[in-house]
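As you look at this complex, bear in mind that one protein chain is not there, while each of the others sits in place.
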Amino acid sequence: MMGSPTALENRITFLIGGEAGQGITRGGSVLGRSLTRAGLHVFGTIDYPSIIRGGHNFYTLTVSGKEVYAPDDMVDLVIALNKETALLHLHALRKGGGIVYDERIDFEEGEIPEEGVKLFSIPLTDIVKEVKGPPIMRNTVALGAALALVGLDTKHLEGVIAEAFAGREKVVESNVSAIRMGHDFAWAHHEFDGRFKTEESSPDRIMVTGSEAIALGAIGAGCMFYSAYPMTPASAVLHYLISKDQETGMIVIQAESEIAAVTMTVGAAYAGLRSMTGTSGGGFCLMTEGFGLAGATESPIVVMLGQRPGPSTGMATYTAQADLLFAIHVSQGEFPRVVVAPGDVDDCFTRTVEAFNLAEKYQIPAIILADKHILESHQSTQPFDDETIEIERGELIDVDEWTGEGEYKRYEITESGVSPKIILGTRGATMLANGNEHDEYGFTTADPVGVVAMADKRFRKSPRLVEDINGLEPVKVYGGSDPDVTLVGWGSTKGPALEALKLLGEEGINARFIQIVYMEPFPSEAFAKAMEDGGKSMLLETNITNQLGRLIKEHTGLGFDKAWAKYDGRPFNPGEIAAEARRLA
Amino acid sequence: MMGSPTALENRITFLIGGEAGQGITRGGSVLGRSLTRAGLHVFGTIDYPSIIRGGHNFYTLTVSGKEVYAPDDMVDLVIALNKETALLHLHALRKGGGIVYDERIDFEEGEIPEEGVKLFSIPLTDIVKEVKGPPIMRNTVALGAALALVGLDTKHLEGVIAEAFAGREKVVESNVSAIRMGHDFAWAHHEFDGRFKTEESSPDRIMVTGSEAIALGAIGAGCMFYSAYPMTPASAVLHYLISKDQETGMIVIQAESEIAAVTMTVGAAYAGLRSMTGTSGGGFCLMTEGFGLAGATESPIVVMLGQRPGPSTGMATYTAQADLLFAIHVSQGEFPRVVVAPGDVDDCFTRTVEAFNLAEKYQIPAIILADKHILESHQSTQPFDDETIEIERGELIDVDEWTGEGEYKRYEITESGVSPKIILGTRGATMLANGNEHDEYGFTTADPVGVVAMADKRFRKSPRLVEDINGLEPVKVYGGSDPDVTLVGWGSTKGPALEALKLLGEEGINARFIQIVYMEPFPSEAFAKAMEDGGKSMLLETNITNQLGRLIKEHTGLGFDKAWAKYDGRPFNPGEIAAEARRLA
Amino acid sequence: MASIRELGTDQKNYWCPGCGNFGLLNGVKRAIVRLGLRRDQVTAVTGIGCHGKTTNYLAVNGFHVIHGRVLPVATAIKLANKEQTVIGFAGDGDAFGIGMGHFPHAARRNPNITLVVHNNLIYGLTTGQTSPTTKLGHVTKTSPRGAFEEAINPISTALASNAGFVARGYVGEMDHLVDLMEEALRFRGFALVDILQPCVAWNRINTYDFYNKRVYKLGESGHDPTDLTAAYERAEEWSERIPIGVFYKVERPTYGDNFPVLAGEPMVRKKLDSGKVAKLISEFA
Partner (left out) sequence: MASIRELGTDQKNYWCPGCGNFGLLNGVKRAIVRLGLRRDQVTAVTGIGCHGKTTNYLAVNGFHVIHGRVLPVATAIKLANKEQTVIGFAGDGDAFGIGMGHFPHAARRNPNITLVVHNNLIYGLTTGQTSPTTKLGHVTKTSPRGAFEEAINPISTALASNAGFVARGYVGEMDHLVDLMEEALRFRGFALVDILQPCVAWNRINTYDFYNKRVYKLGESGHDPTDLTAAYERAEEWSERIPIGVFYKVERPTYGDNFPVLAGEPMVRKKLDSGKVAKLISEFA
């Protein structure tokens, strides 16, 4: 049998599917981590409804010897933990692809086409029984079998499992047996062409989700306070940080509501801590007033907004980029703020550090605008380098640096617009923050001259802020010069767009992708420059009204040959982007 | 002595000033109402800090035989209830203007310039003592005196006071005596040129604030439910509606928070009532999630957002137009909505009715975007005509109209995008509303095809909504054709802009004012058309970042020769607008 | 009058097998049947959480709202159509975490509605975080060293807020639960029914077994439900013995009783009349 196209280029896509509660994400990520350890590149993503048990879940994992930015549209190997999975994803199975399933599943005649689909029946249940494991372990057996099919050994999988159950010898043992039995059964009984060449391997990489990368970025940036209320897809940041609070020395709090979460964050920032909160749309609504308090009191906070489809509670476990304009314009009145949208796990790490630095340097609130697809997907990458982190605290006066002369003015009118800030408890100085309009000391005022001076002070930060942002690659360009077509997008669209560039390249179409990273202040010049000589242009957004397009129109007057709005809660697929681009080019 | 210029054109401006607690607003509005009854046109506005007693308050009242849209920059007669008032407003006193004050106030040498200022000392305190009134009654005496100075009798003032204290004979009596004694003293001892010709009078007019006009609009529109949490400058709507709940049959509730207020409003709308809430920026923040719930569940609610300067709690008792972009983009996700910004009390009434109709016809939330200046200022006008009100309930199925066949589908996919809505409790039908994404019945779904169908259904309302709005004069043009200069503004800027047109006209400068009334959906075509052949253009907004300008840029690409951002919390003055326009023309 | 079957929908039920919500829903349905209500006479308002799926499975009027806002929405609906039997369904997090700002206010207002709290002492739908009702020491995803905030006590919170009907049910005592729900729905005023609802997915402490060993019925224990002090004392019990039943019950005027405009037909039946405004306008002359 002919190998599938991806197998030929040393690339394969797995899909693990079953019911909620069958450990689908766990299975997918364990496989991804094992393959990362094997030196391969991976991108894995989970699709699940907001249901704890039951309901169809599936995890798509694309693995390759080269960089992977998004899962492929088509699947090579389906690992079906129930029959539904096999049937539901047949349409996405590449010709020559296979299905790993429990021998106890019976397919009726005609359910599976006779040609082009390989059936890999494995005694999942029997093996689990043999090793006396719980039903959920069928998952593990199937992973062992899948590795055999793609020609890999189980060393790394065993390692990952052993670490996961560290200290529970018995469990590790039975899992390892399950893996090996699955592997050996498949090796003995089945054949599949998608064998990996691991010589292309790049070892010592890590695999993380966007949430984890953001959490690590926060830790690296010296965040000392995180307060949040659970909300998909932001909760994972909370979970991770709370699990590590003793190692990091961070205070991590589950607040009673998003209102409490954000106002606690502002309180901690006032005192002098780098502080952060995270939420999704509904919770962000509840944070808007506190966000404005941060703006008015010049308290540097970082808010991670993990977008999911709205309006209202919408679709809790799906993805969208539909909160952009809301985030940019949020809260009454006006004050400088930063909105930055990471596009992959590396961005999640580095841009989080930048957000903390900008927030503190300019004493303004910053929003990290992520989405479910980026937050919950796994991506392999080079380990983040903590040595590259530079913590810039701006005009924060260290406790020992306070000279103690005169009364301290929290809102001193300065040329830069930034007023030196002390740490709460500095001997001999008191600090008055005020969400009402105020004078230099922080006392409430409505004096027409004074209030204009204070607003001007706040907005005097803008030019330098813009300058700083221009130095941070606010717009990134991928692909060659003089392209036939230029794709423009942001956030998690980066991955599928980069994959689409590859697909187009294979067809000889020269394409470019422009990623806008900073949304506010908007990098107009950098963007306009990147758009020069770009051929046809296509905007990609997972929202209905093309929010980035509207922002671009406002700031640059530029339009697009095509503006594609996808809003079914699913991320873009590389293939569909390539197809549209092809039509346009 | 030469009459002041305004007096010459039968126009005069009073300024009543004193401490909070001295009844400044009351005095100003009583005078305004009396003069309205005298057939004159008035516009009165109050300037006060957020303080219950003490702190300088002043009420500026411009009165004329012709329409008045805003108070004049310069004052003819200062009624100084304390010395501070006389001194603070000297700079705004027109040459030849006068100061009414208590004879017990001693001005030091040089405090008052010898020329150009007339001093009208009145024994305010003595008269109050004589009629055995409380100190606050000095106010009343001064009003009587002021009327004498401008050549009017006290008939209407006495009438207004008598009604205010209806049923309290003694109080009425002493007030009337106070008025007459003040009047007679001034008549006997002082002379002033600002005499009114009342032959220009237009009788039977009313004087209302924007708040009152909006409340009346809501009542006229058939609003049956109003729930709010107090917040300046929105509270007056709540106060008025609660004071009239028995006459109107409306349920009016002071909720425990803005979150409760808006979600109650959504609940009432779901059940089938026209319902409304009102707030200012901070409270609006707290309503954002509930607003999205209205959007997702297609519940027609009306939210009055009374802007004041932010960020955060800002300046509670001053004015701004800095929540425009926040309001337009508010809440996560996307759904059609209406944002309408009334520019005067007539707009407040009619546009409120429109907001209710549009909200219900399209089953969407609507925002009435007002500001402190419009909400708290008094303006005289023709009585609103309830006969002009047309209540359009759209596809609301009356209880008796339900045929009872089949299961009712709250979110039936229709061509118009509007799904017929029943009233809660319709026999034989149950109605399921759902803030999660849902199918036609209202059941939760995340099916990729179904959710797109539902989003498309919601957005299919847009074209007809835009059409409707185009029929409602979304952009109003004042002034002649082929102007030298075109002013563009919104909301309460309308008044000073219209006055500026008059001033410019007097100088032979041909100016036009374009008022944008509907901000969302934005009336791009109507606006672009209005801008044609407009000469130089100037944008007027009381915010820092020229939010309307940014909106215009996004929608039409049009810019301005000058964009004026005023952000000291005070409304524009006609004179300053005229001066800028003159420079530009 | 709806039957149990008619009160169900055709939607696939996605609660975990064994979840206490099944019993809870069943108990509510049986009470509705006992009251002889038609489907169109009942409105269910649900919050966000596993409990929130109730509107998918209960075939009456429904409003699935946002997290924490069951009470203001339910209150308004009752005012809008006083003929509806309005039942709010909230989670412990929904009612006492994010929604805490409304609870005491609903209680003191006393609208004639019933609030059912699906109290599983955990955040179910968001995969097992600490809830305000999670007990001290309980290890969850967000309390790795055990919960260290004293739990909210729904019963004493309701008592302190002047709630007129304060009760606790348990899904493992079905007949008792149905009686309780019936009593709550018949009560004129705000009724809290806090229901012990095991979450089999995330709460491994407060299980059926845990409750079966501990619950006892207040009705059989000589408790006087008009005695506030006794109610406060019973509310504190949560160790060897956990009381279920009515802690407190005293009628007073309902919220609706205080609105003169509610004396007549339900608000939603009234015709809109723009003429009413004319007289008011003239007052501004």
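As written, the chain order gives the labels A, B and C, with residue 1 at the start of each chain.
Just so it is clear, contacts are C-beta pairs under 8 Å (C-beta built on N, C-alpha and C of every residue); 3 or more make two chains touch, one makes a residue touch a chain.
This is a predicted model, so every value here is computed, not measured.
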item: For the chain not depicted, the shown chains it touches; value: A, B, C
item: Residue of C:L25, C:I152 or C:M267 touching the missing chain in the full complex; value: C:I152
item: Omitted-chain contact residue, chosen from A:F384, A:Y411, A:F513 or A:F527; value: A:F384
item: Full-complex contact with the absent chain, from A:I251, A:I397 or A:A579; value: A:I251
item: Among B:S121, B:S299 or B:S312, residue touching the chain not depicted; value: B:S312
item: Chain C residues touching the omitted chain (full complex); value: 96, 98-102, 104-105, 108-110, 132, 145, 148-153, 156-157, 159-162, 228-229, 232-233, 236, 252-253, 255, 258
item: In chain B, positions touching the absent partner; value: 21, 49-55, 229-232, 235, 238-239, 242-243, 254, 256-258, 282, 312-313, 316
item: Residues in chain A touching the chain absent from view; value: 36-37, 204-208, 212, 216, 219-222, 224-225, 227, 244-251, 255-257, 259-261, 263-268, 270-275, 289-290, 292-293, 297, 383-384, 386, 389, 391, 393, 399, 423-436, 442-444
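The definition used in the following text is that only the chains that are shown with their structure count from here on.
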item: Set of chain C residues in contact with two or more other chains; value: 66, 101
item: Chain B: positions in contact with at least two other chains; value: 259, 289, 292-293, 297, 435-436
